[in-house]
Structure formats: structure tokens, C-alpha cells
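What follows is one structure encoded as C-alpha cells, with my remarks underneath.
The complex appears here minus one protein chain, its other protein chains still in place.
Moving on, here comes subunit A:
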């Protein structure tokens, strides 16, 4: 009975100790809190897109949006695993810091079981607080994301209202709850493995420094720079769009980065020491030695951090751009409300009747075209292997082309006999065709007749609804030229009449009932949703991954700096005894952390800029404003996340600098 009472008293005491420990160690735990909170917030935000769609009044007929949110869930599970590793790294670090404290508890005769209870309690406090704050932040952030999604999807009739996704909240609680449980188990195991002697004598042993000669350092740095530049050139090659080359380029950059950091401290010290005047001014020599020793012992992890940051920055700028570029052709891809197509030749349509009036054929199969909307037929002919500048071009009759133009509200064109015009929307082809038109000899052979260009102007009108910009490359010729040929495909473009939603429903229903494998359909609505949801998914995944990479890099950087806080405290104490002012020491702390955080970031930004430029050259141009928008977004995210970790690290360094002096 009394032992039970004792026990409950002890537990109460431990409860208090646990709370106090978290409070006292708040500066150390801040990194931990920040990371977990960000993790939870991101998880919630990106997984709540399903709920966001609900307010957007978008019909997800092709379940593209469901697919997108599924993909994001998969990515967030992957990210959860990364977070798990990160947290256990941070945790191991904290445990190492607390070895002495735990050792003391054991010496005082407190049972291991009690101590693991203490750790359990601490973990619980941290977990609950960071989950709560993270969820709150997530709910807040997801409102912003919903607004962005709304803009990206361009959803008509969408109105903003508060969104909350219970599913992703439960998901966040589950996954991170699991994470905490795993964390506690790991901690407990480590604790059991420690021997008391290890816990009490956990002083860091001195690392030995090997000085490299200046020549060697320069050679290593030169190798690094050459590798990086080679990587840049591979990525920036204007002709090659091969992912393989880009991958090799990135590997080159990564290895170059490692070499660079390997030699960095030696070279920096060489430069700094050369300028004796500034080296022997104030505590500069101390700051320099601090930075050099830190760089020297962490060059491998610094280069990994730099590469992570580089991937993070470029995934944000490039990912957003890729998303945008798929959606920016939207106008060209959806000139009508719908296009129905019939394949005339090939295995599917071979035995088809040679009925060239597609509309009539559809009507006879029960598609109520006259009620759905106005239609215009466009037949595409195989121009018998006609190639212009290496690319095949289909042939279209002038009357069909003009009909297509009038349906878009454009003026019909006139074409004298024996002449043709070219039409294309694919950016790459457009350039080539324009080159061709500016040539002297523009003669081509269509259906046995030689034609010349009517003008050197290239028309860029899309004439079907489709989900990829496959070109709509066509040579438009007078109708008489194509006489006797069988079209390859017949397109029937439709503009809805009256209520668009109803018309679309009628079209899809009737079309499904018609059941003919040689018929294809695509509607504007579907194309828009497909493209924007792909865009959304790409952008979100890029941002999500980018932010996670950045958090990883920041956590490792911050912990490495804080890991030395104890040693630094001693060093700063010595400086103070020498009569160095606190403000001067604080400045030195800022310099040290600044250099340590700054070098990888600057190098990563340079790498990122190259990759970004490379990709934007490769992607269809999307206007400076859009590019600037993406870059600004990436920079702002970088500033906020990097900045917060930098600030936390500086705070802990400042605390060491401001500590009381005594003899």
C-alpha cells in the first residue's frame, strides 16, 4: 500500500521533471518542435486538397482529381518516412546532449524503467504540442493553398469558404502518432544500451586535424569547379533535351560540390591568413579558426546539404514551371466545346462505310447533334509522307479549315489555285515551318500536284479539342487538290448551344450509346480538368518535396551547429575572460553561423539557377511574369524556412555568447 503511494508520488515528481526538462531545454527542442510542426502542417495542407476541390464546383468526370490527390498521398507517405529518419537523427543528437543528465539520474538510484517513463512523457508533451500547433498551422495554410488551387484550376462559379478536411487531420494524427511511438521505442533502446560510465563521461574527444598543402587544396577545388561547370554545360546544352544528360549533369554538380567543400576550409584559411591586418584584428582569428574547423569536420555533410538545397530550390522553380507550361497552351487545345473524331483508315475503320458526312452518321446513331449545338466537320488527309523540315504534315481542305475558323470567330482565308498555307500550334514545329516559309523555294507536292506558299505567314490555330499539344500541323490546300482522296480522320467540332452542362451531359450519354470503337471524343471541360489537375499535382508535389528537402538540410545544419554549443560556451567564456565584449562575441557567432549556413545556400542557389534556366529554355516560353512568379515563390519559401532555422540556431549560439562569466 505504502509502496504504491510512494510510486505515485515518484510519478508525480517525474511528471514535473519531464515538463521542466522540456521547458529548460526549450532552445534545444525548438529545432525539434519546428521540424515536427512543419511536418504535420505540410502533411495536412497537401492532403487536404480533396476537401479543397469540393468547394470548387469542378466536375471530376475523369477522376483526375482523385488520381492527383492519391499521388500526393503517396508522396506524403514517402516524406513521412524521411521525416522519421530526420526526427530520429535529431533525437539521437538530443539524447547525446543529455547523456550526463540521464547518467546522473541513474547514479541517484532512479531505475531505468522510471527514466524511460520520463522520456516517454517528454516525447508525449512534444508530440501533442507539435501536433496541435502543426494542425492549426496546416488548417491555416490550406486555406491559402485552396485559393491558389482555385486560381490554377480557373474553376468557374467557385466561391471561397472555409475548408477543413477531417480525413487528412486524422491521417496526420495517425502518421505522426506512429512516428512518436517509433521514436520513443528507439530512444528507449538506446538508453538501455548505454552504460553508466558512457553516460557520465560523454565528453567529446578532440578530433585530429590534418592540414593539406595549399597546392593540393587548389587542385581539389579546381577539380570541383571544373566538374560543376561541366555539369552546368551538360544541362544547358541547347540542342539536347535528354533527361540522361541532365541526370549526368546533376551528378557532376554533386561531385563537384563535394570537392569544393572538401577544399574550402583550407583555401579560406589561406586567404584569410594572408591578410594579416584583418586576421589579427579583434577576434577575427578566432572566428576564422572556428569556421575552418567546422567546415573541415563537416565537409561531406555540407556537400550533401548543398545538393539537397539545390534539389529543393530547383524542384520548386522547375516543378511549378512544368505545371504551368502544360496549362498555358490551354486556349489552343480547347478551341471548341468538344470534338468527336472518327478514324477512317487503319485496322479499326477499314471496313467502315465511306460515309464522309460524320454528322449525319452520328445523327443516325442517335446523337442529337442539332439539340446539342452547332457543328463543323474537318477532315484530315494523309499527305502521303509529305515532310517539311523532318516533320510530317497533314493536309486539310480550305473549306473545312475556313469552317473551323468561323466557328472560332475568325475570318476565313482566301487561297488562289496552286497555292497553300501552313498552320501549326506546336512551338517547335512552328519555328521550323516558319523557316521553311521564308525559303525561296516553297514548292511541295500534294496528291500529285505541285503547290507553292500563298504567303510566308504561318497560321497558328488549333482545330480540334485534345489534351496534348500534338501540333495540328497542316498544309491547307484548295478543295480541288484533295479530290479522290480518303480522309485519315474526320473531326467534328461542336460548340454547345444553351446550357453547357446539359449539352455536355447529352453529348456524353448519346455518344456512349452510339458505341463505335472508331469514334473518339474529347470535351473542353475534360481537357481542362485533366491538364489543370496534372498541373496542380506536379506543382504541389514539387513544392512539397522541395520544402521537405529544405527542412532536412536545415535540420542537419542547425543540429551540427548546436552540437558544438557546449564547446562553444567554454570558448566564449575564455574570450570573455580575455575581456572581449559580449556584443563582439555575438557578432562572431553571427559570422560563424552565417558562413556555415551561407556557403551551401549560395552554391545551391547558383546550381538551382542554372537548372532553372536550363529547364525554362527547354520548356515552351511562358512569359517573364510567370517565370518570375515561380522564382519569387521558391525564393520566399527558401527565405522563410532557411531563415527560421538560421534564426533558431543563432538564438542558441547567442545564448552561449551571453552566458555569465566566472572563474
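Assorted remarks:
Here is the rule we go by: a residue touches a chain if its C-beta (ideal position, glycine included) is under 8 Å from a C-beta of that chain, and two chains touch if they have at least 3 such contacts; residues count from 1.
Basically, contacts and distances are computed from a predicted model.
UniProt records the chain missing from this view under the protein name "ABC transporter ATP-binding protein", selected from "2-oxoacid:acceptor oxidoreductase family protein", "Alpha-D-ribose 1-methylphosphonate 5-phosphate C-P lyase", "Heme exporter protein C" or "ABC transporter ATP-binding protein".
Per the touch definition above, the residue from A:237, A:571, A:586 or A:654 contacting the chain not shown is A:571.
Note that of A:44, A:180, A:286 or A:401, the residue touching the chain absent from this view is A:286.
In the complete complex, the residue from A:113, A:161, A:244 or A:277 that touches the missing chain is A:277. In the full complex, subunit A touches the hidden chain at residues 206, 208-209, 276-277, 279-286, 289-290, 292-293, 567, 570-571, 573-583, 661-663.
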